[in-house]
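Of the protein chains in this complex, all but one are displayed in their positions.
Chain IDs A, B and C follow the sequence of writing; residue 1 opens each chain.
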Amino acid sequence: MPVAANPPNLAITTLEDFRFGLCPKPVVCGRGVEIGTGNVVPEVNFTLSPIDINESTWSEIRSEYQEMIEGVCERAVDLEVPALLVEFETLPPMTVRPEWGAQITQLLADTLEKHFQKHGLISALRLTPNDTRDHIRPPLMRRGEYWDGMLDLFQRAPDCGADLLAIESTGGKEVCDEALMTGDLRTVVFALGVLAARDMEFLWGEIVRTCHGTKTIPSGDTACGFANTAMVLAEQKMIPKVFAAIVRVASVPRDLVAYRMGAKGPSKDCAYEGPYVKAIAGVPISMEGRTSACAHLSHVGNIAQAVCDCWSNESVQNLRLLSANAPTVSMEQLAYDCRLMNVANSHSSEDARRLRNLLVESDARSDPQAYVLDPAVVLKISKKIIQEESPYLQTRTAAHAAIEVLKEATDSEELRLSTREKKWLDRLEKEMESLPESEEELIEEMLSSDIAKKFIPGEYGITA
Amino acid sequence: MPVAANPPNLAITTLEDFRFGLCPKPVVCGRGVEIGTGNVVPEVNFTLSPIDINESTWSEIRSEYQEMIEGVCERAVDLEVPALLVEFETLPPMTVRPEWGAQITQLLADTLEKHFQKHGLISALRLTPNDTRDHIRPPLMRRGEYWDGMLDLFQRAPDCGADLLAIESTGGKEVCDEALMTGDLRTVVFALGVLAARDMEFLWGEIVRTCHGTKTIPSGDTACGFANTAMVLAEQKMIPKVFAAIVRVASVPRDLVAYRMGAKGPSKDCAYEGPYVKAIAGVPISMEGRTSACAHLSHVGNIAQAVCDCWSNESVQNLRLLSANAPTVSMEQLAYDCRLMNVANSHSSEDARRLRNLLVESDARSDPQAYVLDPAVVLKISKKIIQEESPYLQTRTAAHAAIEVLKEATDSEELRLSTREKKWLDRLEKEMESLPESEEELIEEMLSSDIAKKFIPGEYGITA
Amino acid sequence: MADMQQLYDAVLNGDANLARSVTEKAIEDGFPPKDLLDSYMIPAMDEVGRLFEEDEYFVPELLISARAMKSALEILRPLLAEGGVEPVGKVAIGTVKGDLHDIGKNLVAAMLEGGGFEVIDLGVDVGPEKFIAAVKEKGVQVVAMSALLTTTMPSMKTTLQEIQAAGIRDQVKVMVGGAPVTERYASEIGADAYSDNASAAVTIARSFVNG
Partner (left out) sequence: MADMQQLYDAVLNGDANLARSVTEKAIEDGFPPKDLLDSYMIPAMDEVGRLFEEDEYFVPELLISARAMKSALEILRPLLAEGGVEPVGKVAIGTVKGDLHDIGKNLVAAMLEGGGFEVIDLGVDVGPEKFIAAVKEKGVQVVAMSALLTTTMPSMKTTLQEIQAAGIRDQVKVMVGGAPVTERYASEIGADAYSDNASAAVTIARSFVNG
């Protein structure tokens, strides 16, 4: 799987050019939403409050989505947002029954269109079918009812008003989950660099093919099931933060597969590794942080904003807060966040960079997960990643480079780490040393271990 | 009621010196929380989710507060906030039964102290007894069971761990509510400049006396029941935004009474008119905006932050969001907001002013309520306010100056207003012209109108 | 001859004096009171409601229209009663026990009056017994409850339970509203309707009395 033939180059080569709202390969979608041409676009996502999804509750569910999108649109109009991106991430039953997913997509698209007609609200809709393939273990990645349902929903996307198609793909997660809990970096690298990368090549081939010739743009993926799981576990003090930081960087090569296969961006909001994707592939990225605290607590609340092109709340339930429903509240918060960035951008690139630097400095020194999102660090590690040719070697290099950078930063006291975090950093460094040069060797090792019980090699194009 | 004898001066005279985190008269409180000396301090407030408050639910209520404060403290420690302010605003039954209010105050204070001992979390607790005097109409402002209960809770404050005492006083609200709905600026000026100001002189005299000789600092008040009611009605498109903006400015003289009587600040978070208080009285101010969207939608989300000393979420119910309970989520968002400002402050005053200017520009031109919070506008109007000697004349001048400023800004197209807003601005200007020079004249007029049924003159020291 | 378009305009523009004088003139001229109400005044208030919903009117404009309507109605009401014409319907409205907020409640009350309803305003901090008495003694067909605090919302539930216990639940329709109240909460506690704004409340109340 060669990645690049010529001496590789980053899409963004200098810190000067690494900014919020601007990227080398902008995307225009929906009712004229421009992403990456100057304005950061708010991306709002919302979900149901606790409810059982079945035939008898379906009409209630439809009206709940209607209520949420109306509230969001009204507020977007009132606050005069220059453009709005709405993401609809299906809940599992809506991928399993793709006509349900399509119905809600249509409902949202219609309401966005209505507000465009009535108030000129410029908007686009991103559809993210929930990846249901891991509903059976070991999962079938390329066949079976779950795959069929997902593919069906992909194919319906253009007709039901989805302007962007995305996914949070789960290939390799069946192996990664336990590895995260046991701090087993070797297996994590296998899950990300071998299984996830192979799955994404297949999956994104299908997604891009489905969008071909339609108005629906294949957008992006996220290592949510891997790096965000690690982040959340680290926030709960279950696993070391340095481990989560390394997993974050190691997830970059996996994400890149989508863009190599034809995805155009923006990346998915919860892909906190987005800055690497932007630096390497040049596509616009969606990010989340402070204003997605409703969905994820994190130590990267401000720094995540530094080079974003869309800025998201991740997801919020339709709860009634003191002022309004939570999705409306998220809309308002994102609108103000984006205003600040867009005012800075409209002033001067100097002002924009100053604001970016404040966002970076506010978090970078206090947490390794924040430190690896510092744009300067991103460029440094990205350069190393693109020297490698296969996703596996890229992943190995990414993890290695992350460890190296974190050790240097700790030694120079640019980054504060607790003693137990430092111990883990040493331990993980040692573990990395023994990772083989050859992907085949690692595959063989995994196939002859207990890990082999957890996945089906053929589903990843691995022939024993 | 003379306000100043000598030729009056603002506490902050230049735009240079008008910044977030810094004020002429800082406050130190609680376990070493410094307000106004450089760092903006997050102020978190939270409240119960729907529940009936009575004997049988009381233990559940206690544990709900315990859960909320624990979540907030844990997150504050994790995010290493330099200092934390927690506000406890009692619900009506907790002022009516002051021992209930005192119990929760103690519980919160104990938990803050525990986290100070264990993790070094620097914190202070603000107690804001709910002003229950308007539970009967017309209200008794200086006697009766509601007054007694409130006074009792004030007196308990020092013993139950309250570091700051505040109130959202309601004197004059019984007259103002309907005037807001009918767009009757004349009566609003009477409510704010005559009734509210007189009530606050009495009430704050009592509060300051109660705090005297204790560690509890009399902090501040807010025109919440007036100007925020107007703001919320304007957000719901019930009343014109220009009207709400004028009411905001007209509420300043009323607020100032508290500081003249001995309150030290910080002002109450929901007093969006705070910048005027800071400019005139030099005390630190608490503000809220974008991150209090959970409690108030507004058009001042960023500009409200421009010169704050504390930054608040206003209030949020104890709902479970996808990540954590809502108070914990608010804590995280405020922590990141403050980090950004504090990083800017620690860089240079130049950087801090630049960030302030971005916050201002992001909102000022699109809404009159935002426009009157522009620090330059605040200084301009404040200078006029302090030329007057009585709260009534100050209020008249404040409203007048606000109208003038808004008309100028509209004419110069510095501010965008819809046609129907412009019409209202003209209408309100005319109404102002007929406001008498003398307070006595206005009182007499009101006493001989229907308004007289709504309040008891003697409760405001008005002798017929 | 009285120009009836003037009556429509007087209500629309909130000119109480004109509304009153045109009404008096029309009565003199022998117009049937019920026609005045149904063909000019209520349509004018409907237009006011529409202008408000379309963001043309603010509440102050809406309230002066409601006042103009009311002052004309004061003339018509006795004549209508003589002719055996009942008000559109009777509504008892109040903010529930423990809650002192009255702005939203007053607005709904004014809109209902503007819509031709007879409105019994029970005020704020209204216990279940007062709502029940209004149904039993005043024969109201609709009870409208408002709550502005999450801690007073439970009073809505209590009130509904006591209305049930009093055996009058089938004589009355109950609608609820206020910032923290949701459609879902309304149906959970068994209310007949929820409204998130004043003019929708009038539409709902009409559907109750016609339905």
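Assume contacts are C-beta pairs under 8 Å (C-beta built on N, C-alpha and C of every residue); 3 or more make two chains touch, one makes a residue touch a chain.
Everything quoted here is computed from the prediction, not taken from an experiment.
Under the touch definition stated at the start, the shown chains contacted by the missing one in the entire complex are A, B.
Contact with the omitted chain, checked across A:P240, A:P253 or A:P327, is made by A:P240. Across A:L91, A:L151 or A:V208, the single residue that touches the chain missing here is A:L91. Think of the hidden chain as still there; on subunit B it touches residues 67, 320, 322-323. Residues of subunit A in contact with the chain left out of this view: 47-53, 91-93, 134-135, 137, 177-178, 180-184, 229, 233, 237-240, 317, 420, 424.
Methods note: only the chains that are shown with their structure count from here on.
Taking each chain's centre as the mean of its CA atoms, C is the chain most distant from subunit A. C-beta contact counts were set side by side for A-C and B-C; B-C has more. Subunit C has its Cα centroid 51 Å from the Cα centroid of subunit A.
The distance from the centre of subunit B to the centre of subunit C, with each centre set as the mean of the Cα atoms, comes to 34 Å. Under the contact definition stated at the top, the residues of subunit B that touch 2 or more other chains are 47, 317.
For subunit C, residues that reach two or more other chains under the stated contact definition are 150, 180.
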